[in-house]
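Of the protein chains in this complex, all but one are displayed in their positions.
Chains here go by letter, A and B, matching the order in which they are written, and residues are numbered from 1 within each.
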Amino acid sequence: MFIGLRKAARAAAVAALCGSVMSVPAMAKDVELTMYYPISVGGPLTKVIDDMVGEFQKENPGVKVNAIYAGNYDDTRIKALAALKSGQAAQLSVLFSIDAYELMEQDAILPFDDVVETDEDKAWLASFYPGLMENGVIDGKTWGIPFQRSTIVMYYNKDAFREVGLDPERPPQNWDEMVEMGKKLTKPDGSRWGVMIPSTGYAYWMFGALAKQNGEVLMSRDGKQVYYSNPGVVEALQFWRDLAVTHKVMPQGTIEWGTLRQNFLEGKTAMMWHSTGNLTAVKNDASFDFGVAMLPGNKEPGSPTGGGNFYIFKNTTPEERKAAMQLIKFMTAPERAAKWSIETGYMGVSPASYETEALKAYVKEFPPAAVARDQLQFATAELSTYETGRVRKLLDDAIQAVLTGSKQPKAALEEAQAQADRLLRSYR
Amino acid sequence: MNASERFFRAVETTGAWLLALLWIAPLLYAFWAAFHPSEYAVRFVLTAPLTLDNFVRAWDFAPFARYFLNTFILVTSILAAQLVLCTLAAYAFARFEFPGREIAFLLVLVQLMIVPEILIVENYGTMARLGLVDSILGIGLPYMASAFAIFLLRQTFKTIPRELEEAARIEGCGRLGVLWRVYVPLSKPTYVAFGLVSVSHHWNNFLWPLIITNSVETRPLTVGLAIFGAPESGVDWSMISAGTLMAVAPLLLAFLIFQRQFVQSFMHAGLK
Partner (left out) sequence: MTSSRLNQVYGWLLLLPAAVLLVAFTHYPTIRTLVDSTFSKSTATRPARFVGLDNYAMLLDDPVFWQVAVNNLIFALGTIPASIGLALVMALWVNGKLAGRGFLRLAYFTPTILPMVAVANIWLFFYTPGIGLIDQVLGLFGLPGRNWLGDSATVLPSLIVMTVWKEAGFFMIFYLAALQAIPPELKEAAMLEGAGRFTYLRRVLLPLLMPTTLFVLVNAVLNSFKLVDHLFILTKGGPNNASSLLLYYIYENAFSFFDTPYAATLTAVLLAVLALLAAGQFLILDKRVHYR
């Protein structure tokens, strides 16, 4: 590893010593917090975070917060862990909700159960949507607090629906309808496709939705087993491939996550599956009438949850932990969650946030803002296991291999399953 | 010139110009997208209105001023260190007899092949042990002893007649005095050439800075630009183009103004 273990332990001991010595003269109780956070959707999100952090500092003059935008989810995890390993300060971060196992294995994070003290705090832990806690609760302990959370929703172009004689208020409810409508919406000259599901960046996430709709989940709750080669999962991948090859309502090959929004806004696809976190950006830029719907189901409706959780790092002083908790509570409080949801499209993380005046009014004026929340009842956890980076990449690769036509669904998924089993064997 | 020659010349001229247009097409597009509202980023309508809004948005979106400062500190500190360290080393190789010189020179040349990019994994570990992760010094350190510079300067120093050195000696110059009074001034073109190559290389360098920096305070422009324009965050070409143009503007302007110098320098650096 980057630093020898013994050396790391020594460094930690020295740091702890210095920390305790140095905290004595610093009686003013000034605490400095560094947190990394990711962004994976469009829009000026750094500004929103900076504003919220600014507000927090105004209310809590003793705490200084450095919020560092570090790129996408992977970049941010890499940067946060790298900072910790090289002995730099970071007390908390917003990281991928599915990084929990990796962070636990690296012994980087602390369960919130160890930090909460009062009954009020415990009640706060229970105040979030249970569906959003799934990825963060492991072995009965809470490791992550939901913050920028999403589900996948379907954006559709109502003008295009009208144009081909479809009811713009009735988006497809199931796979068959999606194919049917997609065929009507697809123009033969390739200038408009029926539907696009992105398959770069977060292919496994989109696939989690298809699998769930087909009645399957991708992994066990303890993160030690994946179900890539289950028949229902294979079927789901076959369907994804069929959208392009058999039904011809989606372009062949992989579809880029990042440029898909642009494609939708340019009218190149009538429907797109994307994170609800993109909602405000789409709303601001769409030059046509668009709608947002829950994903169509097959055996059942469904989508994985997604997005980022707050984590507190282990290598912190009690004062820092306390300040970090203050910050996390502030950022996830109903009013802030409501503001965050309005400015981005991400979900309000607690039922209470949807009860705030601001979000109530917003949902009334712009009903799509509630779709992700309404879908939560059908949601499942996002793919997250031990060795999560590799295990996830195996699935991503299998999906892309099938979508580009270089492998058959069954063979690709069985291969991925076998390799994932090999990686996970030592954890069982 | 006969007819067939004239024909060939016309074909060649056309070909050369087409290729040139192709070659600057990305830059032309960046100008188009940056100076027009984002609705026109993917649509080429001649009547599209002009705007500076994208530059304002990009400037507000990411701390470009800080990135500029970081890059500036980075390239100047690398260049300064390279000039000093490599001049001394090249002088040693060119004008001193010492045991192990040939082997040492070969070991220096190893870096021409095994460039720092290849060794990111271990160098990251070293930087972590030195506590230099996320520092500008950490970005620059692996590049400061440049085999290329040592090689280039050694070749240049070797062409300088020894008589000049002896004359300076007689006038009472020490060894370093000779280096400073004779070798350095006479090698000015090589220094300029290497300087330009080094600055443009490190202005544009990406992989190692990406790995070794964590925060806004150290990120150079390239890394900032990559995070700023990461496709995951939903590609907004107008703003990205504006950001890109801002990032390349200093180098591009310098290049346009001093283009003869640039080209000559690159040629000079390559000839040795």
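The criterion applied here is as follows: a residue touches a chain if its C-beta (ideal position, glycine included) is under 8 Å from a C-beta of that chain, and two chains touch if they have at least 3 such contacts.
Nothing here was measured: the structure is a model prediction, and the numbers come from that model.
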Of B:A62, B:C86 or B:V216, the one touching the omitted chain in the full complex
B:C86
Among the options A:M35, A:V48, A:V63 or A:A82, the absent chain makes contact with A:A82
Across the whole complex, the chain not displayed is touched by chain B residues 8-9, 12-13, 15-17, 19-27, 29-30, 33, 41-42, 44, 84-86, 88-89, 91-93, 96-99, 101, 104, 107-108, 110-111, 113-126, 141-142, 144-145, 147, 150, 175, 200, 203-204, 206-207, 210-211, 221-222, 225-226, 229-231, 235, 237, 240-241, 244, 247-248, 251-252, 255-256, 259, 262-263, 266-268, 270-271
Residues on chain A that touch the omitted chain in the whole complex?
1-2, 5, 74, 78, 81-82, 105-107, 190-191, 199-201, 251-256, 258-259, 262-263, 266, 268, 387, 389-390, 396-398, 400-401, 403-404, 406
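Rule of thumb we're sticking to: only the chains that are shown with their structure count from here on.
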Residue ranges of chain A in contact with chain B within the complex:
2-3, 7, 36, 39-47, 66, 68-72, 75, 79, 82-83, 85-88, 201, 256-259, 261-262, 266, 278, 281, 285, 287
Which of the residues in chain B come into contact with chain A in the complex?
38-39, 42, 57, 60-62, 124-125, 127-129, 131, 133-134, 214-216, 226-227, 230-237
